[in-house]
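For this depiction, one protein chain was excluded, whereas all remaining protein chains were kept in their positions.
Naming follows writing order (A, B and C), and every chain is counted from residue 1.
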Amino acid sequence: MVLQAIFILVALFTIGCALMVVLHRNLFISALFLIASFFGVAVIYVLLEAEFIAVAQILIYIGAIATLIVFAIMLSRGMMTGRTSPRNAQALWAGLGSVILGIALLYVVAYRVQWPVVQKDVPADAIARLGSALVGRYVIPFEVASVLLLAALIGAVMIAREKEV
Amino acid sequence: MLNSYAVVGLYLLIALAFPFVTLLIVSLMRPSKPNPLKNSTYECGMETIGDTWVQFRAQYYLFALVFVIFDIEVVFLYPWAVAYGKLGLFALVEMVIFIGMLALALVYAWRKGILEWQ
Amino acid sequence: MNPLDPRILGEWWNTFLRGLGLAEGWIVFINGLVVTLILLGFGLTSVIFLIWLERKFAGRIQDRLGPNRVGPYGLLQTVADALKLMTKEDITPDNAERVTYNLAPGLAVFAVLMLLVVIPFGPGLIGVDLNIGVLYIVAMGSIGIMAALMAGWASNNKYALLGGFRTVAQLLSYEIPMVLAMSVPVLFAGTMSMHGIVEKQARFQWFGLIMPAAFLLYIISALAENERTPFDLLEAESEIVAGYHIEYSGMKFAWFFLAFFLNTLILSAIAATLFLGGWQGPFVEQVPILGVFYFFIKTTAILLFFMWVRATFPRLRIDQMMALAWKVLVPMGLVLVLLAALVVKLPIPGLLQNLILFVTNIAILLFVLGAVGRHLRKEAERYKVRYQVSGIR
Partner (left out) sequence: MIPLSWFLAVSAILFVIGFFGVLSRRNAIAILMGIELMLNAVNINVLAFWRYTQPENPAGLVWAIIVITVAAAEAAVGLALFIALYRLRTTVNIDEVDLLKG
C-alpha cells in the first residue's frame, strides 16, 4: 500500500518534470527540469530494486549528460531568452500524434497483454553477479562499449574543437 | 532492501525540506528593505556591460567530454571491482583492455591539446 | 552480552519496538526518523565546532590567537556569527532568476547532508548500510555540482557565472581521480558497502597503509572536491571576486558556508573509513564503543591535515590545476587500480602481497613526484629565459 502510494507520487513528479522539459521556453530551466526528472527515474529504479542502476543513473545522467547539456546551452548565446517560439510549425500535429500514441500504448499496457510475472527476490549479490557477467558472458558488449567511448570522444573532439588559425 | 531505502527516502525528504524551511523562518526574522542600488548586480561598483549569459568558450565543453568518458568507465569498473575476488585472471586481462581503450582516449585528448587550459 | 556494543543496543531497540506491537512499516518509519534527527543534529552542531576549530587552528599557525571574545576560548563565536547571518538582510539582485537563485543554496546543503547517511561512525553505528555506499557518495557529489552551476547561472552576474563554470570544471576533473582512488578499497574488500569495507580492515590491514599512493590520491582530490586551498581558485578574489556565491548574502550565504565545512568533515570521515580502517583499532572486539573514539580520532587527524594545508599553501593556477588532474592524477589512478588487481591475484601469501603493494606504491609516488618536479623546473627555466629576454627581472 505504502509502496504503491510512493510509486504514484514519484511517477507524478517524474512525469510533471518531463512535461516541463518539453514545454518550458527557457532552455536552462528546461534542463533543470530534465535533471529533476532523471532523479525521479532513479527513484523508480530503486523501487525496482535496481540500486546499482539507480546510482549509475544519478552519476551519468545528472553528473555527466546533464552537465554536457547545460554547457552546450551556455555555449550558444541567446538561446535561453526565447525570443522566438520554442515550438515549430508541426507542434500541433506532433501533440495530437503523441496523445494518440500515448493512449494506444496505455491501452495495450492496461488491457491487451497479460505479462507473465514471477515472484522472486533480487539476489543480495546482484552487483557481484553483474560484475562477473560483464567480464564473462557479456564481455563483447563490455569491450565494445570501451571502443564506442573511444570513438565518441575522438569524434566529438574532432567536431567541437576550435580550429587553429 | 527497500526498507533501508525507505530510511534513505525519509532522510532525503527531511534533508531537502530543512534548508528551505529554515530560509522561510529566517525570512520572517530579518529586515527586508530593497532598493534599486542595493539590488543591482554586484560588479565592483560598475554597471554590468551587456548580457551576462554570453557565449562561453568550447574549452569547458571539451573538458566535460573527457570527463563523461571516464565517468562511464566508473560504472563498469565498480561492479568488476566488487566481483573481482571470485574471478580468474581473465577478468584482469579484460579490464586491462577496457582501461587501455580509455587510456588511448586520454592520450588522444592530450596530444590534441584538449587538456591544456588556454 | 556487552552493554557498550551499539549493535546489541540496536537489537534491543528493535525488539522493544516490536514488543509494542507495531507493524514493520512503523518500525522502519520510527527508525528512519531517529536516524534523521541524530544525523542532522550531529551534522549541524559539528559544523559549529568545526568552524571554530579551523579558525583557531589557522590562527595558531599564523601566530595569532584566533577567536577569543565570545564564550570561553571563543567557542561561541560561530554561534554569534550564525545568529548575525540569520538576522541579516538577504539581498536578491533584480536581475537574478528568482526560483533557481533561491533553490541553489538549499540544494548545496542537501547534497552534503545526504552523505552523512552512509558514514559508519562505529560498529553498528551507521545511518543505512547501503550495498552501493561508495558510489552513492560519488553520485551525491554530482548533485552538489548542479547546485554550484545553478547558483552561478541564476545570479546573472559575470563573476558568478564564470565562478560556477570554473567550479564545475574543477569538480568534474577531480571526481575521476577520486573515484579511481576509492575503487581500490572496493577492489580489496569486494563490496561497496561502507561497513563491509571497514570490517575488511581489521588488525591494521588498513588500505591506506597498503596503498599509500591511492590514499594520497584520494586526499588530493578531496581537497579539490572541497574547493580548499590549494585548489580554491574558484573563489580567487583577485580574479573572480568570490566565485559562484558572490551575489548571496544572509542565510543563503550561510548555507553555502555550511555546505563547505560539512563537506570537509564528511570527506575526511570517508578518508578515515576507506583508507584508515574507520572504527577499527586495538580492543574494538572487546569494547566496541571504542570504535567511535578511533573513528573520530582518525577523522580529526585528517581534518587537521586539511586545515594545515589550507593555512600553508598558496593556490594553483587554473591551467596547473587542470593539468594536475588529467595528466598526473588520472593516469596514476588507472595504474594504481590495475596494479592492485594484478598483485591481489599473485599466488603468494597475503603479507607478501601487501609488502609488494607498499613498495610499488612508494616507487610510483617517487616517480610521479620526480616527473612533476622535473616539469616544474623546466617551466621555471623557460620563464627565466623569457624574462631575461624582455628585460624584466
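Here is the rule we use: a residue touches a chain if its C-beta (ideal position, glycine included) is under 8 Å from a C-beta of that chain, and two chains touch if they have at least 3 such contacts.
Quick caveat: nothing in here was measured; it's all calculated off a predicted structure.
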item: Visible contact partners (per top-of-document touch definition) of the missing chain; value: A, B
item: For chain A, residues in touch with the removed chain; value: 3-4, 7, 11, 14-15, 18-19, 21-22, 27, 30-31, 34, 37-38, 41, 44-45, 47-50, 52-53, 56-57, 60-61, 64-65, 68-69, 71-73, 75-76, 79, 84-91, 94-95, 97-99, 101-102, 105-106, 109-110, 115-123, 126, 129-130, 133-134, 138, 141, 145, 148-149, 151-153, 155-157, 159-160, 162
item: Chain B residues that touch the omitted chain in the full complex; value: 58, 61, 65, 68-69, 71-72, 75-76
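Throughout what follows, only the chains that are shown with their structure count from here on.
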item: Chain contact graph, described as a line, ring, star, complete graph or other shape; value: complete
item: A-B or B-C - the one linked by more C-beta pairs in contact; value: B-C
item: Averaged-CA centre spacing for the pair chain B and chain A, given as whole angstrom; value: 17
item: For chain B, residues that touch 2 or more chains besides their own; value: 1, 5, 9, 53-54, 56, 60, 64, 66-67, 71, 74, 78, 81-84, 86, 95, 102, 109
item: Set of chain A residues in contact with two or more other chains; value: 51-52, 56, 59, 63-64, 67, 71, 74, 127-128
item: Sites on chain B touched by chain C in the complex; value: 1, 3-12, 14-16, 18-20, 22-23, 26-27, 29-34, 36, 38-44, 48, 52-54, 56, 60, 63-64, 66-67, 70-71, 74, 77-78, 81-86, 89, 92, 95-96, 99, 102-103, 106, 109-110, 115-118
item: In the complex with chain A, residue positions of chain B that touch it; value: 1-2, 5, 9, 51, 53-58, 60-62, 64-69, 71-76, 78-84, 86-87, 90-91, 94-95, 97-98, 101-102, 104-105, 108-109, 112, 114
item: Chain A residues touching chain C - in the complex, by the definition given at the top; value: 2, 28-29, 32, 35, 51-52, 55-56, 58-59, 62-64, 66-67, 70-71, 74, 124, 127-128
